[in-house]
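Below: one structure, written as structure tokens.
Heads up, one of the protein chains got dropped from this complex, but the rest are sitting where they should.
Per-chain residue numbering starts at 1, and chain names A and B are given in the order in which the chains are listed.
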Amino acid sequence: MSKIGVFICHCGENISATVDVERVAREIGGMEGVAHAIDYKYMCSDPGQTFIKEAVKKYGLDGVVVGACSPRMHEPTFRRACAEAGLNPYLCEMANLREHCSWVHEKSEETTEKAIDLVKMMVEKVKKNKPLDSIKVPVTKRALVIGGGIAGIQASLDIANTGHKVILVERDPSIGGHMSQLSETFPTLDCSQCILTPRMVEVAQHPNIKLYTYAELESLEGFIGNFKAKIRLKAKSVNYSTCTGCGACIQKCPVKKIPSEFNAGLGTRTAIYVPFPQAVPNKPVIDRVNCNYYKRGACKICEKTCQVGSIEWDKEDEIITEEVGAVVLATGFDVKGTDFFPEYGYGQYKDVLTGLQFERLASASGPTFGEIRRPSDGAIPKKIVFIACAGSRDPAKGIPYCSKICCMYTAKHAMLYQHKVHDGESTVFYMDIRAGGKNYEEFVRRAIEEDTVNYVRGRVARVYEKNGKLIVKGVDTLLGGEQVEIEADMVVLATAGVANCGSEQLAQKLHVSYDPYHFFAEAHPKLKPVETNTAGIFLAGACQAPKDIPETVGMASGAAVKVAALFSNDELVREPVVAVVNRLAPPLYSTCVGCFMCETACPYNAIEHEEIKGRDGSLIRTIARVNQGLCQGCGTCVAFCRSKSIDIQGYTNEQVYAEVMSLLND
Amino acid sequence: MRCYQCGKCTAGCVLASDMNYPPSYLMRLLQTGTRQNMDKVLASNSIWLCLNCENCLGRCPMEIDIPKMMDYLRTQAIKENKLHPDSKPIIAFHRSFLDSVRNTGRLYEIGLVLSYKFRTFNFLQDLAIAPSMYLKGKLHLLPEKIKDRRSMKRIFAQTIENAKTVNK
Partner (left out) sequence: MKIGFYPGCSLTGSSREYNESVVALAKALDIELVEIKDWNCCGATAAHVMNEELSLSLPARIMAMAEEQGLTEVVVPCAACYNRLKVTQHELEDENKRTRVIEILKLPYRGDLKIINVLQMLEAYGAENIKTRVTRPFAHKVACYYGCLLVRPHSILKFDRVEDPQSMDTLIKGIGGTTLDWAFKTECCGAGFSVSRTDLVAKLSGNILKDAADRSAEAVIVACPLCQSNLDMRRGAINKTLKNPIDIPVIYITQAIGLALGIGAKELGLKRHFVTVEL
């Protein structure tokens, strides 16, 4: 017969105010198989733990039940105490008398009876518990960082500086992300390129960082500490080991009218191109969709130009495999285009721009070399209207959230405009000014007070073109809803920040969750902002939600620390709450019939095939086996197995059955 | 009410500048939930000038159906007999229109205009265009009538007359 020890906690008054704890201890003490039952004010305190340890030794307990708070809170505490007393920690269970009972019920007879039932269930369960060992898995101390914006750059550098290897995968021909497109940055107005470029170069030169540009993740298998990443290296058509980056080919390429992604469509580029002068790596790729040779089979001018023979026509995409122990997702965000706005012209008016396009106009490396000029006719706009919250905070357009960065960059844009066009007039239509951040409010006030930007509270209903002007129909709600009509030369929409294209597919490849807007979901909104719900995969930057550079960098460093902490272990210890397929002595081997229903059911691909072989090596049977590193203990397989051969350790059918029966046997 | 006072409805409303309270302001008055502000709304010309053109609804980020709200407010204003003077010609027109439909099943334009003139005592209005309308064949001298006129009587009796909102 079992010898179970039961310890009922008062939790100060949290439990004892509504539950008659003494009666609970008394009645449980009378249960079959219970050797010792007491109640105490704080079981988690040092004396409380000592009671448990001493009882284990004194009564030779083979099971412990603590009736107290949530196991989330103190299960590790009590299991550690048991282990110290020489009892296998998995023979210790908790009954949650606080969250599940005293906090949610009034003081009454029934409340105490419910508490008794809860403890009883655990006693019956513990009787069936088996000693378990935690699982140990080795750690590959190399990180994969996906996305080479400022988030990916920062995370890579921080991890690399702890001495660990990093593989950085960037989809575009250069790293840098959106920050490389920005002119000057709020709230200090320092030049974005100037502060970013040194970091980009550092990435390229860091001995611990292996950079793959023009590359994308193909698939990710494995589990924390032990991932296998397949990476597609898209064919660049240029041999980077011989190319000197001289740029001669780019000069000569006859296909010159391709809208430049870097300039947000405001400038053009060639078919063989480097996205921008400070690109890292500073070597070209051929855009095969637009190249004359790939399209029509003739041209090859670049090949003739290249002195070192670096053009490679027949290169195909290459898939490589890298083993890594942790992944940092840093794929950033995107912004809505002007075509998203029926009321602002469906993108058909050339002088209606997105904020990102305005950054390119204001940038010294942009298509106008930093002069604010209208795309339609090159004129300097004398009247400019900025529309905040364009698409954001707009449930009707499917984007109810605030994009967070646009209040600030709109103030910056208006300020830059006033600095560059002294006789210009700028108006910002806004709903609220969200300038929470160090020196942010002061920055906005400066735009209003010193740079005389005209802030009007109200949304704009319509923008249309007439005689080369853009008619903006807005409103001033602070004047009781007075209509405001402005004949502007340029309109800039602070368009909503949205998840990057392909983020949904990427999330599915990695088994990480994403929110309804396809931003990756953090594991806990407050306490685990850089973790995902998949162990070993972390988040950095705007791929989780729109955010500015300081926040992005902070988050990237946070993710890097998480990776470093993970890599400080040679082995990882995991709870043994995983599925097992039963094994029996030959000739049965297992009740598993090899139907592999569990394999189809398992969402984590944890089911493997195990071949049972005779002494002569001949195959006897194939049965299921659980990869304990992959298994998350969800239990789906258990429900699917018809021969009842698979079970979750610590939550076996037998244990759960015993719990339920303890209620029915009353 | 989910209106967050962005003002986009007002910015695009074709008659906002003719209204006592432009639509977003009206929404705010309603939002306060006070009787006093409700009275302001009911007695305003805004609810009568609204054309139900749905510019506001089409653009409202919160998809607030202002035109439907206006329908309700008009009914309420009639019920409580709090009518802005601007409502007079509008209600008179609608009543004359419905009289015609009730009697013939269709709209009899001369009848409508005559009945409207009696209601508003505005006998001179549209005198200028009537003859040319006639010459261009745009006016029937006699009403067109549907056969099943009894069904019209029944529909009116069971709806608008039943609701007793129209007291002549």
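Odds and ends about this structure:
Keep in mind that, in the parts below, contacts are C-beta pairs under 8 Å (C-beta built on N, C-alpha and C of every residue); 3 or more make two chains touch, one makes a residue touch a chain.
Predicted model, so just to flag it, every value in this text is computed and none were measured.
Between the chain not shown and the residues A:Ser45, A:Ser108, A:Thr321 or A:Gln348, the one that touches is A:Gln348.
Although one chain is not drawn, its touching partners on chain A can still be listed: residues 342-343, 345-346, 348, 462, 464-467, 471. Although one chain is hidden here, its contacts on chain B can still be listed: residues 14-15, 18, 49, 51-55, 57-58, 71, 74-75, 89-95, 97-98, 100-101, 105-109, 112-113, 116, 125-126, 128-129, 132-133, 136-140, 144, 146-148, 151-152, 154-156, 158-160, 163, 165-166.
The definition used in the following text is that only the chains that are shown with their structure count from here on.
Only residues 4-12, 16-17, 21-25, 55, 59-63 of chain B touch chain A when the two sit together in their complex.
Per the touch definition, chain A reaches chain B in the complex via residues 343, 389, 393-397, 431, 457-462, 473-477, 480-484.
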